[in-house]
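Below are the structure tokens for one structure; questions will follow.
Just one protein chain is left out here, and the rest sit where they should.
Labels A, B and C are assigned to the chains in the order they are written; within every chain, residues are numbered from 1.
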Amino acid sequence: MNVSTILIILLIGAFATYFSGDKLASKVALLFSLAALGCSIVLLNNYNAGENISLINAWIAQPKISFALNADGLGLAMVLLSAALTPVIIFSSFGNDYKNSKAFYGLILFMAFAMTGTFLASDGLLYYIFWELALIPIYFIALIWGNGDAEERRKAVVKFFIYTLAGSLFMLTAFIYLSQKANGSFLIEDLYKVQLSACEQFWIFLAFFLAYAIKIPIIPFHTWQANVYQKAPTVGTMLLSGIMLKMGLYSVIRWQLPIAPLAAKEYMYIFIALGIAGVIYGSIVALRQNDLKKLLAYSSLAHVGLIAAGSYTLTLDGLRGAVLQMIAHGFVVVGLFFAAEVIFRRFETREIAQLGGIRTQSPKFTSMFLILVLASVALPGTFNFVGEFTVLYSLSQINIWFAVLGGTTIILGAYYMLRMFQHVMLGETNSKVFADVTLNEGISFAVIIAVLLFFGFYPKPITDLITPSLETILQVINKN
Amino acid sequence: MEMDTNLALLLVLTPFLGFLINVFFGKSLGKTVSGAIGTVAVAISFIVSVLLFNQITSTGKAIEVTLFDWIQISNLKINLGFLLDQLSVLWLLFVTGIGSLIHLYSISYMHDDENIHKFFSYLNLFIFFMITLVIGSNLLVLFIGWEGVGLCSYLLIGFWHKNQDYNDAAKKAFIMNRIGDLGLLIGIFLLGYYCNTLDYKLMYESIHYRATLSDESFTIIPLAALCLFIGACGKSAQIPLYTWLPDAMAGPTPVSALIHAATMVTAGIFMVTRLNFVFDLAHDVQNVIAIIGAITSLVAATIGLVQTDIKKVLAYSTVSQLGLMFLALGFGAYEVAVFHVITHAFFKACLFLGSGSVIHGLHGEQDMRKMGGLRKAMPITFWTMMISSLAISGVPFFSGFFSKDEILMTAFHHSIPLYVVGSVASIMTAFYMFRLMFLTFFKEFRGTEEQKHHLHESGSLITIPLIILAILATFGGLISLPGNSWLNEYLAPLFTKAAGEEHHLGTTEYTLMGVAVVGGLLGILIAYIKYFKQDNVPESDENITGVAKVLYNKYYVDEAYNAIFVQPINALSKFFRDYIETGLSALVFGLGKVTNKIAFQGRRLQSGSIGLYLFVFVLGMCAIISYIFLAQ
Amino acid sequence: MIHIPDFANATTVQVIFCFLAFITVITAFLTIFSRNPIHSAIYLVICFFSIAGHYLLLNAQFLAIVHIIVYSGAIMILFLFTIMLMNLNERHQVHKPRITRLGAIVSFCLIVIVLITIFINSKPIVGDYDSTGEDFQSIKVLGKILLNEYMVPFEFASILLLVAMIGTVLLSKKEKLNK
């Protein structure tokens, strides 16, 4: 049994869902995503037991492309994130009725397939294929099942699609150039070994950066984000913000930094500064957002800025914190968007100005929402704190001012999140009836919260899982 | 060792258990039961604290408990562990002790509230976090508690969440605290960088080892101390981060008593005391602390002079008293600050609970201009509050006298100007406290007839805690009598300096004591003349003029902060949202548009004339053929 | 390189070649320059016949016959029919702008020069023609090659013709739906 099993399950699941018909689709999709989760847990056990669960097969002879899936701790952690979030996301959508739901859930599983592939692929071209493959389902999900005015939605989604695709093309160019240098091989080990001059590294680094900066997004490449988050159906938003963003961040660690370490070191300060600028900018913009989902989008911008800054520190702490924060942020942002969806289901609006006074009507929902809000502002005891603390610590080791500026996130974050919470949940009882969470919704919330709290106090399993592979990557970075 | 672990876990987890029970089953358990569970949970913690206290005093050795690894950072290893030494156990005692009294009080006070189970769950959660803060074995565990109590403070200030003003106050408290938290966090980073550990004990050793080397990186220490102090400023409401505390009075009165007077706001002092070995090495920062403490105490006292809301007066008095504690900390007199923390916890909790009893009796009226003459209706409340007021005013032989006197004495030995500032603040304290007493309890009742009709003494659940606290406020000073201080001896192992730096009582000391007493009595006298003899009642809001108006409006600090920080950030946010965001978006769309334009121009090339196409085609063919065959 | 044929000592074959080549080129020109499309078509038929003559000269009798049948017969009849169907004559000649003519002449010259230069530059082996003596172009041989090696393309060619036929019928059918 190796990692390709997960991919196979998800791919079969996608088709099975599509052919199972509209009524069964959601359940079949949930079943397959749970199977994928189970499979990844089994694989994790095997991995921890020292088994080799990677896979390398020759695929295309000329140019030399292999079907290489390499599962190290880092990749597995990301796969687990994806595998754990997918069922949660699918389950959270049970309260909604989607027309043509077989296609909808099929696309979700297909996207999970592509994203898992991205996390596992260790061949440049294979990775690129998965990377782009993940874009297609979300394009359709956002376009067909999104909300708001169809024309505006089309505009936003097409912008997103073309923008990210354009960025990725630079990455493809970089890969082709690299493979020329590596005697036609796209395998990651060979790419790591390529000796590049400083100038070459700079351009390669920049090409990768464009692709990732758009995907993550790092300012000023974020303009697609808020609109798409707002227009996409919440499930799509969750997939985007919970997992897909992490593809970019993961790729920074896996591909960009080790392949162009000299450039990474040379321009470290610039990229950290960009990340931190994102933190401050995102937080400030989030202060004055009227749409709940848009606000969360900007908060996400702020958080990923910090993660990116952490990755670019090139220290073990920075990378580790970044990965921890990726996972934590994945869960919390899914939870928050789900909360927005829960509100939308009842009030048919996400305008903050039209909300308020929900707390009296729904104590359970309020508590869960509040926990998520607090996790999002990295209260100690939640997983996000572990990540954020580690990242900020690593930044402080580079330059204390980075930590101070990046740390404004804990002030500004608290400001906009609590402001949002106050205007959405508190205040005089709303005249409209807000039913408290249903059992299904409650389970989704409970799973997310349980993960956040458990790893908030005991992040050791994840740290132990990712640390060896991060150390390996750091060795590659510091090799020359 | 096993025993200690269990004990520590029992200590921490009982309130947490209470929290869980109240959260999940509180509603179905009924009001009294849920209150009882909350109280019992804290009481158990209190009993455990007493046991631990006994153990510590008898063995004199700190108890260390390590649970498991928490966060791994390359050069730091952060455990989730507890350190129970003299300082933390002392704090535990009054946190859980006063905590259980206030829980008891709340059963009656909050009885009419439909969400009482939530109230108790939050209170329990608060106690849980406060205990974590106090007994954490390293700075990061302290930070859990630190932020956790901030959270509970947020929840409890905004407990009546239907009122958006209260929610604003809660939000403000949380954010102000977070500003301080950032400072604390940066301080933690710096210390972590310098010491390679965050564990108190190891940090102590490391700093002392490296201090002897006196290398250049030593400059980090003052910086770290300053950052830590910013954190303390946030939590303990010092200038410039004090404005949240008076607003925090929006919460129910027991909350004000527990969190915003007795326990949480002393966390800053706890932290500074805990890290005394860091602060001792940063003299400049210590001076800053002393100056800020003194200024805070004076500023808050002046504002307190004219406030009319009974809780606001107490709030400013708290800020002022905290300022005095920082004054002591600034001089390195940690044990003195701790002493004042304890006595202050007693009398301030009593005062708040008393005011709560008054408010309860008047059905929510907090304006002192509408009170008066409550002495007869509420004798127990009156007497307990009287005792506490005497204590806070520094009348001899009440607890406050000893602790405040020690602070002023320390100040006198270090810096005369700061001593003067502190003394003036103390006189003012005496004045406004008795202003409060006179306005509330003496003369005729100024409220409505209906309120007058319902005036009554509160129930025993309210009065018993009051009485206990009043007794403590009276005799609390005994733990550290001048010249024969049990507290100093008890705390001695914590401090690097020899504990023997006590002031032996000479003429100066007695003179100072006399001055303080006279000052206090002077304040009381002025209040007596103004509000008893002359029968003055503060003017209604619109008639206040001059200096009083500035004071009444708290020096317009809130407005200034609003204008300096909040508004610009909001304006910036608006600017970013409306211009930068649209600009960036337009830039991206612009790229698309440029492509479109180019394509549009390129379209003209496609004239549709087949003749031209063919002509160009032939030319191109010629070119290609020539290139392939001729260009060698 | 270009050697002028020695007319004095020309063999019969050479004379025939020159004659045929002359006719081919002249009629090709006339095809283009005739104002009347029918004349063009007639000249083109003559051109095709002369090319068939070349085939015969090269000993490709079968090809020559097929060429006459397909080109001179089928294709040219098709042309003539079309021309007559449209009733085209000189009236339909549009005035050609001078620039077009100039462009045509320039590119004609250019491509002639380019092609000839290439030919000269590429130095073909001239004058050493061997004859294997094998029969390589009788109908028998051609048929074998066509139906063995080139079986598949041959079948495809038939499909192509079939499709072309269907397409032609569909295209020239008057669309009644639209009118």
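Keep this in mind: a residue touches a chain if its C-beta (ideal position, glycine included) is under 8 Å from a C-beta of that chain, and two chains touch if they have at least 3 such contacts.
Here is the rule we use: contacts and distances are computed from a predicted model.
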Protein that the absent chain corresponds to, by UniProt name, given "NADH-quinone oxidoreductase subunit K", "Urea ABC transporter permease subunit UrtB", "Hydrogenase-4 component B" or "Phosphate-binding protein" | "NADH-quinone oxidoreductase subunit K"
Where does the absent chain touch, in terms of which shown chains it meets?
-> B, C
Please give every residue of chain B in contact with the chain that is not shown.
-> 602-611, 613-615, 618
Listed in rising order, the chain C residues that touch the chain left out are 1-3, 5, 11, 13-14, 17, 21, 24-25, 28-29, 31-32, 37, 40-41, 44, 47-48, 51, 54-55, 57-60, 63, 66-67, 70-71, 74-75, 78-79, 82-83, 85-86, 88, 92-94, 96, 100-101, 103-105, 107-108, 111-112, 115-116, 119, 124, 126-127, 129-134, 136-137, 141-142, 145-146, 149-150, 153-154, 157, 160-161, 163-165, 167-168, 171-172, 174
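One rule holds in what follows: only the chains that are shown with their structure count from here on.
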Target chain C, source chain A, minimum contact steps = 2
Is the number of contacting C-beta pairs greater for A-B or for B-C?
-> A-B
Most centrally placed chain - per-chain CA mean versus overall CA mean | A
Between chain A and chain C, what is the gap in Å from one C-alpha centre to the other?
-> 66
When the C-alpha atoms of chain A and chain B are each averaged to a single point, how far apart are the two points in Å?
-> 36
Taking each residue of chain A in turn, which ones touch at least two of the other chains?
-> none
In the complex of these two chains, what residues of chain A are touching chain B?
-> 159, 162-163, 220, 222-224, 226-227, 281, 284-289, 315-317, 320, 357, 359-360, 363, 367, 374, 379-381, 386, 389-390, 392-393, 396-397, 400, 403-404, 407-408, 410-411, 414-415, 418-419, 422, 425-429, 457-460, 463, 467
List of chain B residues in touch with chain A within their complex = 23, 68-74, 76, 80, 118, 140, 143-144, 146-148, 151, 154, 158, 161-162, 164, 167-168, 171, 174-175, 178-179, 181-182, 185-186, 189-190, 192-193, 569-570, 572-574, 576-577, 580-581, 584-585, 587-589, 592
Spell out the part of chain B that touches chain C in their complex, as residue ranges.
-> 611, 615, 618-619, 621-622, 625-626, 629-630
